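Structure record follows, encoded as structure tokens.
In this view, the complex is presented without one of its protein chains, the others remaining in place.
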Amino acid sequence: MLISCPYCGPRDVSEFTYQGDATRTRPDPASADAAAWHEYVYERSNEAGPHREFWQHAGGCRAHVVVIRNTVTHEISSVAPARGDRI
Amino acid sequence: MVEQMSPLGDAYVPGSHGNFADGTGVKISLPQPGSIVEATAWPGREAALAGAIERVTGLSLPHHPGGGVVTGDRSGFGIGPRKWLLTDAAEGLAETLRDALGIENGTVTDLSHGRTAIRLEGERAEWVLAKFFALDFSSDAFPVGSGRATMHHDILAQIQRTGPSRFNLYVFRTFARSFWRVLCHGAEEVGYEVR
């Protein structure tokens, strides 16, 4: 599988580290809402189809990217810098 | 200043090695620049960093990903978003650049001891590098001056093309001996000279 790093270009998946589901929202750090934290830390929908996820180009520029990957076909339809700033 | 010791130990064996039936395919050497520095700009402060680098080193760095230049004793290339690797034959670049940049624009980290530069040059340099790295080393895809960050197994390598058939590789110092060994091993096929 190739991931097109916005900075480095297409690279083999072995250069990347999976860094988790990118659809969740981290609760307010000061919040003690147990349900919200539980949801954030543990609940995953395990989509069959396009899935938003974080990958880090650990074996390259080390930036985190948001990848939309089809979990059924492995097709990657989008890769964008996780920070949102230009590169 | 006390001289830095090479990390290679007994893995460094000057001379010609391998199969040079067709001549020496590559030369491998340890340039040991006095300064290896990583400089990072805060978002929006890239121009300030580029300005500081130019003032201190005279290097005018292109802004596109992986862009870089080589001039005489100095070199620089992009290794990540808002991040550059700079070298100077002389020591002390980190301090000078840090003062010129200011923390409001970004950071400067001295890696003069932490990274080891390995130079590979010669007709078969692209062939030997392709044994280790899944990078397109053709000069169209990887022009002179530009750099790439990639890895060989666990070893992160930042690679700059410094000439049509010359490359500088920067690896973590503690991996340098191990990487040097595999590099030499891979170069045996084309014949190599260590100096």
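A and B are the chain letters, set down in written order, and residue numbers restart from 1 in every chain.
Note that contacts are C-beta pairs under 8 Å (C-beta built on N, C-alpha and C of every residue); 3 or more make two chains touch, one makes a residue touch a chain.
Everything that follows uses one rule, which is that contacts and distances are computed from a predicted model.
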Query raised in the report: UniProt protein name for the omitted subunit, picking from "Sarcosine oxidase subunit alpha family protein", "Transcription initiation protein", "ABC-2 type transport system permease protein" or "Stage V sporulation protein AC (SpoVAC)"?
Result: "Sarcosine oxidase subunit alpha family protein"
Report task. Among B:Thr57, B:Ser112 or B:Gln158, single out the residue that touches the unshown chain. Result -> B:Ser112
Requested in this report: Considering the whole complex rather than only what is displayed, give the residues of chain A touching the chain that is not shown.
Outcome: 1-2, 10, 12, 17, 19, 22, 26-27, 29-32, 34, 37, 40-42, 54, 56, 58, 62-64, 74, 82-85
Query raised in the report: On chain B, what residues meet the omitted chain?
Result: 1-5, 7, 9-10, 18-19, 21, 38, 40, 42, 103-104, 106-107, 109-115, 130-136, 138, 141, 152-155, 172-175, 177-179, 181-182, 185-191
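As a working rule, only the chains that are shown with their structure count from here on.
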Requested in this report: State, to the nearest whole Å, the distance from the C-alpha centre of chain A to the C-alpha centre of chain B.
Outcome: 30
Requested in this report: Report the residues of chain B in contact with chain A in the complex, numbered from low to high.
Outcome: 43, 65-66, 78-83, 134, 148-151, 156
Query raised in the report: Which of the residues in chain A end up touching chain B in this complex?
Result: 6-9, 11-12, 15, 59-63, 81, 83, 85, 87
